[in-house]
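Dropping the structure in here first, questions after.
Removed: one protein chain of the complex. Kept in place: all other protein chains.
Letters are used for the chains, namely A, B and C, taken in the order the chains are written, and counting of residues starts over at 1 for each.
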Amino acid sequence: MDFSRVELDEDQQRFLEEVRAFTAEHVTEEVHEHERQTGSGFNLGVHLELGKRGWVMPEWPVEKGGAGLDPVRAKLLDLELHRARLPDVTMGTTRLTIGTVEKFGDPIMVAEVVKQVAEGTARICLGYSETESGSDIAGAKTRAVQDGDEWVINGQKIWTTGAQQCQYAFLITRTDFDLPKHKGLTMFLLPLEVPGVEIQPIHTYGGERTNVVYFSDVRISDRYRLGGVNDGWSVLRGPLDDEHSIGGPEAERSFQDISIGSMFVHQLERALDAAYAWAKTPAPDGSRPIDDPLVQYRLGAVALRLEASISTPGPLGRVKGSESLVLGGAELVDLVGPLALISEGHPDAHAGGEIDYSHRFAQGTATYGGTVEVFRNIIAQHVLGLPRANYPGHKVLSQKRRESSAAVASPVPQPA
Amino acid sequence: MDFSRVELDEDQQRFLEEVRAFTAEHVTEEVHEHERQTGSGFNLGVHLELGKRGWVMPEWPVEKGGAGLDPVRAKLLDLELHRARLPDVTMGTTRLTIGTVEKFGDPIMVAEVVKQVAEGTARICLGYSETESGSDIAGAKTRAVQDGDEWVINGQKIWTTGAQQCQYAFLITRTDFDLPKHKGLTMFLLPLEVPGVEIQPIHTYGGERTNVVYFSDVRISDRYRLGGVNDGWSVLRGPLDDEHSIGGPEAERSFQDISIGSMFVHQLERALDAAYAWAKTPAPDGSRPIDDPLVQYRLGAVALRLEASISTPGPLGRVKGSESLVLGGAELVDLVGPLALISEGHPDAHAGGEIDYSHRFAQGTATYGGTVEVFRNIIAQHVLGLPRANYPGHKVLSQKRRESSAAVASPVPQPA
Amino acid sequence: MDRFELRYQDYSLSEDQQTVRDAFRDFFTSESPSSRVRAAEPTGFDERLWRQLSEMGAASMSLPEAVGGDDATLLDLLLVAEELGRALAPVPCIEQAVSARALHAIGAPSDLLAAAADGSSVCALAPEPVGRGARQLVPGGAVAQNVLALDGDALVLVHSDEPPAHVPNQGRTPLAWWDLAGGQRRELARGAHAVEVYERAQAEWKLLMASALVGLTEQALHIAVEFAKTRETMGVVIGSLQGVAFPLADIAIGIAGARNLTRRAAWYLENEPGVRPDLVPAAYAYAAQVATHGATTAQHTQGGLGFTTEADASLYFLRAKGWSVLFGDPVKDIAAAGRLLADELPSQTAPVLAAATG
Partner (left out) sequence: MDRFELRYQDYSLSEDQQTVRDAFRDFFTSESPSSRVRAAEPTGFDERLWRQLSEMGAASMSLPEAVGGDDATLLDLLLVAEELGRALAPVPCIEQAVSARALHAIGAPSDLLAAAADGSSVCALAPEPVGRGARQLVPGGAVAQNVLALDGDALVLVHSDEPPAHVPNQGRTPLAWWDLAGGQRRELARGAHAVEVYERAQAEWKLLMASALVGLTEQALHIAVEFAKTRETMGVVIGSLQGVAFPLADIAIGIAGARNLTRRAAWYLENEPGVRPDLVPAAYAYAAQVATHGATTAQHTQGGLGFTTEADASLYFLRAKGWSVLFGDPVKDIAAAGRLLADELPSQTAPVLAAATG
């Protein structure tokens, strides 16, 4: 056990200062305003600046386009970019998938993509979910048919966050409808700037933009295939396991967050800090909310959720983190009252609307990267060893789904 | 809508005073001490006194052994017996089942039982659950085999609360193992004082006593059968629906509790009143816990659970009532602190240990009469119209269970 | 309070009440579909709907017939508010109804009362006494010409020909800052009765909002249930999974209880004020909890779809919290209930026998 400060040597200290100078210069209020307006989770200017320094892939060697950072420096970079609130969703999906691309892709294609990713000119989004399949990624019915040295792709993918600013989609397709569900899948790194790809925006009330992407007779070269034909599930497992990771790194002397939900929790930290700032502000009569035992309790309860969340490892922490943000965000809106309702970004909003934003943003964290229910199933089965329920569609595509696979470009989903 | 006091006429007022005089005389501290010691939910002396007045079945006509009470007087009796905390579990199971016995039983047998029930000399317990079947009552495997004009019964029933003080068990048996699960059942009103019946106590940490009852070659006359052979499920539905009732009585001008969990809630009322008594007691310096906003909030939160529970109708109120008692009881232990841990009945216990008792007692309410999970399934299917999950054992006895039906008198269950 | 007193437990609606409820449900269903709710964003005010509703007498119905009302009770208004919430109707109907009742109760001049009753101007209610801050975020304030407020022991009407600027907010409501100490102020009454009328108006606002939240939550649940009945995962309909179904059952439990608790609280306020004052804050706080939790669960049932602005569930989610905090922190109402109940309960737990003979 060790929670001490990591002592920085002179080089590391200098590096930290360099990063802070970088964020001060580049992650400006304009960047944040752009993010508030677009919700794109990405800023091209900053991303290219990061690329110039090798900081898109900071631990890659310099010759590969990275910065060759040691783990301490990589973590310092990470912390400072978070402190500065760099919109980094698209950087995240790119980092999550590039390793698998390298491992399973055609070497020439990989060389090209690796270079572009490192310099920031290529980004990768996830092409997992479909309108009808939700959390059941292996139920994909976007169809890829081989035609000579090419593949013809038809179907659609939803929650392809960042597609509008990405050059590639990390795409799961079905190449055989007769094999068992997990066997007939093939992965591609699909270039998005080809004919037949149509990206339509979807907006969330968390302020984020995501997309639905339609594929109509999209033709791509076989060099964009990742791994073997019908072997897509084993290719996908790498990044999927990273997202869902079991056990979590409780390694000795690590300074990595142990919860895979820690990203969510950062937002709760901001909301809690905003609530404390409110609670410590004296009224005209000198009284402060924080002097009220009930306010102490309620702030303490949210702080407890937060501390419990960052202490909860792996996929358990993912559920706890989301739940803490969902419940904690709502509690803080109540506590601060009407002032907390004023929309993010409005001049009257307390602390820039951090609490309003948290309550809205929170809801997405219960879904993306796998719903909390998917994770509770994982915990029940893999941590507790409880038996898996025997659903009819575990192993096969349901009849209904196979039939509807004929449909190609569905309209934008109109939920209920 | 109407929540006004029911105006009592002179007769009703006189009746109320009569009931109060009765409880003052008969439901004494000795009765409560006996209940604390035995947890039997029954007091023979008081029960026979009630019988003398026709108050075991108060709304039955006088000629049938009842008191011919109108609904107002019946409710006044009910309220005053609850106020006096008469242990009434066995009276409850008797009342719950006697109507079905009348409807489906052999007329001569019924005449005899009705007389005894009214005078208090016969009581009826429920013979539903079995060690292996839990909430799945229709999965019963206690076997009844016809032998001439008699039935031979082998098996066991658990949670037969009050069996030690009852003359009859309202018993569900399996008479055909080859028919679909709900079709091969037959109901009996089994006299308990026959050879081959063995009653073993089970104690709960709520302080209650219940039983497991073994049947070894128990022979009873066919006159104790209720309804047709293999038609037991339709016989059972009456009292079961009463226990699980959907919709609930929201009738005009009713003064009945609308929640079927209101019985649980009475205990939360007692615990809350005990906590308020504590909170209003001044410390030597004059300060009272109730003056602390955090204490106000916590008592208010429990009170809110309570008021919400009694406002929640039917089976919904049964879930809410149990949940409120489980959570509210725990909250009140925390609030009052170590003093609330002192065991019920100990002279140092605050308010006689009402809060300690509530926290323990609460847990049973989440199970008996059907677990809260069973009720959530009922609500999901019958209130919301959600589809029922298709479990393999809905319609048939599982192979495993059919095999184990060969076993007769199992030992007392050792959970886990 | 005697917990074993024989009282009616009658939550049922009369035929007239059912007619009122059905009429407003039909009206809102046809006139306030989600497309219209969206069109009224961000201010949350649809002027045409407001005129239609005023013609139906929604704000004036609980005034006496003599002053243009229908003699409807607070309980009748609860039914209207529930339907308003179900449809998320973008109209300041709760504010107007409560203000009109208060103006009548205080004996306000007939011109004021008439304007409030016919909807030609909007009158809102200050959430807090002016003593706790003269500059207040007033619900409905961005479309109101008048705000009823309590300053010391004076009930005042603050007027502005042009309502102040709308403050964009989570609940998409016509929220605006009003300076209740300045501007054109008219004192309507002063003294204990004035305070009482203001506090009664606050209580009524909370009960009507509680009803609106019940309706809101029930519709959010309806959307989720319909989705859960048809959407499949792994070859099963998701509504058959307990992980989906049980949380939905819990919302149904919350709705049923919050509705009844609100009705009971309103009955006491109207018929035996002072007997169970704890029920008003308890009902309001419970409805706020149920709405927050219910709308959260409902949108989550739809997975990612529920998180999109396209989904109607999102409209319900944003208003669940955005409406229930308009009058301030609802958790304070739980503390208020706890404090009020202390005066209604005995200081000592009565021994069983003493109680029985008492």
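To be clear about the criterion, a residue touches a chain if its C-beta (ideal position, glycine included) is under 8 Å from a C-beta of that chain, and two chains touch if they have at least 3 such contacts.
From a predicted model like this one, the values you see are computed outputs, not experimental measurements.
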Touching partners, among the displayed chains, of the absent chain: A, B, C
Candidate in contact with the missing chain, chosen from B:G66, B:G261, B:G300 or B:G364: B:G364
Sole residue of A:A67, A:M91 or A:A279 that reaches the chain not shown, by the stated touch rule: A:A279
Touch criterion as defined above, residue of C:G133, C:G243 or C:G328 at the omitted chain: C:G243
Contact set of chain A toward the excluded chain (per top definition): 1-6, 8, 20-21, 23-24, 27-29, 32, 72, 75-76, 79-80, 82-85, 250-258, 266, 269-270, 273-274, 276-277, 279-281, 290, 293, 295-301, 303-304, 307-309, 311-313, 316-317, 319-320, 351-352, 354, 373, 376-377, 379-380, 383-390
Touching residues (missing chain, whole complex) on chain B: 129, 132-136, 139, 158-159, 202-206, 210, 294, 298, 326, 330, 333-343, 346, 348, 356, 359-360, 363-364, 366-368, 371, 373, 376-377, 391-394, 396, 398, 400-401, 412-416
Chain C residues that touch the omitted chain in the full complex: 241-244, 246
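The rule we apply is simple: only the chains that are shown with their structure count from here on.
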Most centrally placed chain, judged by C-alpha centres: C
Chain A-chain C separation of Cα centroids, rounded to whole Å: 38
Junction residues of chain A - those touching two or more other chains: 294
Of all residues in chain C, the ones touching two or more other chains: 236, 331, 335
